[in-house]
Each structure stands twice: as structure tokens, then as C-alpha cells.
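Note that one protein chain of the assembly has been removed; the remaining protein chains are unaltered in position.
And then subunit A:
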Amino acid sequence: MRYLPLTDTDRQEMLSVIGAETIDDLFIDVPAEARLSGTIAGLPDHASELAVERHMGALARKNLSAGEAPFFLGAGAYKHHVPASVDHLIQRGEFLTAYTPYQPEIAQGTLQVLFEFQTQVARLLGVDVANASMYDGSTACWEAIGMARRITKRGKALLSSGLHPHYVSVANTMAKFTGDALVHQAPTLDAATDIDALIASIDKDTSCVVVQYPDILGRIADLTPLAEAAHAAGALLVAVVTEPVALGAIKAPGHMGADIVVGEGQSIGVGLQFGGPYLGLFGCKQKYVRQMPGRLCGETVDAAGKRGFVLTLSTREQHIRREKATSNICTNSGLCALAFSIHMTLLGEKGLRELATLNHGLAVQAADRLAKVPGVTLLNDGFFNEFTLVLTKDARDVVRNLADKGVLAGVSLGRLFPDAPEIGNGLVVAVTETVTAEDIETLAAALEEELA
């Protein structure tokens, strides 16, 4: 019980100040039949630091970490190298153990970081404003659909077939309760995206079109015609970016007419972490800022005239508007936003462009090499650092068999779309700066053996 500083002498002195005999006297409001005496059966007592570290270490070693194997998984979470100074800085106690900046006079560190983060994200996504982060990309995507409903007063959202299926699942879960109609189909193994089909489906009830860029198969397309068609019908374009490094190489969705751009920020500074905590990015056009969910930091001055920062526009939030709030979100991903912002500052525009160029170049090399494996077809004409291979057998089996050989080959479309067996031979492969030429050869050889 090394984290509890009170001694038994302290406890006795404090009880006497309170005027109670025992600690149990402080729990008199708990109904007697619900009060537990002694410790709960079936649970062990406290353990030393060494014992706990040993136990957790043993569990950690049962996992094959990404750095231990040739690694090609993406599909919404990406392995990038994070400079050592990022983790060092976020572990400074003044960042790590601060709370929400409710008292701005003694939280300028966090607030200035959030203001810088908002600016970095807005510029990266190509939008006017961005908030101070959401839970992750999938929940940010759902919030964007809700925001489009509030703005357009319409309740039908068209979801591109290239949208991450788990993002679609999250939206479907929430739509059961809000009554939104969501239109979505699984992708086909086709090099072209479904932009034309989406344009044809827009009607007067459409609140928004949600399109992922690059999409779940790694495909990229100009979003401008889609934005124009949506706007002509009074609908909004929501763009979803799950690999923000891509925006160091390809046009920003906001510059192609997207009204709301959301994203998963994990790629920059955060790390894989088996799926969380991650970092939802959320930006939009200036005119919609009061409908934007989540926390915002704004610039102001203090009583002495110095520049300072505060949380602002909180009139949209749950603690003021209760049931009329723009969303129920209470927390954000502050520490992940800090990591993102530090990593982005280390990169700068020069570094981000170099990183993006390196990712793309290695991905092109890998795609061309893997396409030469007998039984493999490269689906994509255009891509950033992720592409789809069509195999001659179910990719789920291939992924599992290669994992047994110590190669983490990618994400099978069968795992992502279990209800669409016709695309089960698709394998989504991501290539980042962490992949070496040897890794690519190892994967190619393993695939060749597996498909022979």
C-alpha cells in the first residue's frame, strides 16, 4: 500500500478531529446489508513493485510486438517511428499529471499547446478551425455525422464503401438511437473509388456524404466533384483521414471543398497501443464552429494585458447546456494531442514532407515487388503508403499462417468485412518508414511459399 501516505497515528488523530471512533463510522449512510466487512473474497492482497512488474512483464512478453517482426499492418492504425524526445516530454509531470485547464492562470502550458495543436491540425487538414481533440477517429466520424444533421436539419448520411468498416459500425450503433438513416455498402475489389456512385445517390434528404481519404483499400481520389455535388444539393462533405502522414504528400480535404474533416491522429506521436488511447482530429469551416463538438482553446488577454489562452465557447457544452449540449463529450485526448503536437513540431513542414515522401517511395517499391509474386495482383493504381493485394486464396488464412512464421503481413479484408465473402481474398498492406528492404523481401518470399 505504498501509494497511501497516511499512518495509523495520522488516521487516529484525524478521526478525533472529525469526532468519529472508527473509519466505519464514516460509512453509516451505506445501508447495513450492503456494507462489506473485510476484503472481497477471491481477490489477492497487495503486491510489491517487483512482483507486479514481473507479472505484467510476463504478459507483455506473450505478445509479438511490431518491432520484432516484418510488419505491414495498417487499416486505421499505423506504425511510425516516434522520436525519443516526444515520450520524454509528455512524461514531464507538469504535462502528464495536470487536469483539464479549468484554472487558466496556472494552466497556460496545456492551453498554449492546445492552441498550437488546433492551428497545426487546421493547417494539416486544410480547414479554418480545429478542436482540441476527440476520443479517436471513429467517434470523431460519428460526431461529424451528428454535426451535419444539426446544420442541415436532414437525417440521411451516405457513407462511402471505402470508409473503414469499424467507423461504419460505430455510426450504425449510434444511428439506432438518433434515427439517422445511413446508406453504406461494402467495397468491391475495384481500383476505382465509388465517388460517381455517391454523387448519383445524393438527394434532398442527404445531410452529408462521408468519404475516407485515402480509403480503406488505400485508394485516393480527387474529392472536388463530390464536394460540388453535395453542396449543390444542400448537403455537406465529411472527409475522414485515418493516416494523417498522407497529408504531407497529398492535397488536404479542406482544400477540395470538404466542410468537416475528421481524422485519426495516432500516426503522429501516439503509437499503436493495441487500439487506444488514440486521438480524434476534428476540423471544419469557420461558419460551423459553434456546431462543432468537443473542447476549444482560444486566445485572449489577462488583467495585465498579456496574451493568454482559455477554454472557450463552452456554451455548447454539457456542463452548461445539459440536455441541449452539442455532444456529451466531457474529456478529450489531451496527452495524445500533446504528443501529436510535439512530434509535428519536431517534423515541421520540411520533416513531414520528407517523411511522407519516404513512406510513399517505400510503399511503391513494396507494391511493385509484391505484385511480382505468383498469385498476387496489385489492386490500386494510386495510393499513398497503403494498398490492396488480391490473392488467389482467402487472405485471412494467409495472414494467420504468415503470423505463425513471424511475419505480420497486413490486414485481411475478410476480418474487416466478414459479411462480404467476395472480397475475402483482399489483403491490405501498409508500408511506413519502419519497413526495410529486407522486410519486403521476407514478406514476398513468405507470400510466394504460402500461395504456391
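In this section, a residue touches a chain if its C-beta (ideal position, glycine included) is under 8 Å from a C-beta of that chain, and two chains touch if they have at least 3 such contacts; residues count from 1.
Assume contacts and distances are computed from a predicted model.
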Undepicted complex member, UniProt protein name, chosen from "Phosphonate ABC transporter, permease protein PhnE", "Tryptophan synthase beta chain", "Glucose-1-phosphate adenylyltransferase" or "glycine dehydrogenase (aminomethyl-transferring)": "glycine dehydrogenase (aminomethyl-transferring)"
Contact residue for the chain not shown (choose from A:S160, A:T206, A:S267 or A:S333): A:S333
Of A:I250, A:A371, A:V390 or A:L451, the one touching the omitted chain in the full complex: A:I250
Options A:I260, A:L281, A:L370 or A:V399, residue touching the unrepresented chain: A:V399
Residue among A:D222, A:E422 or A:E441 that touches the chain left out of view: A:D222
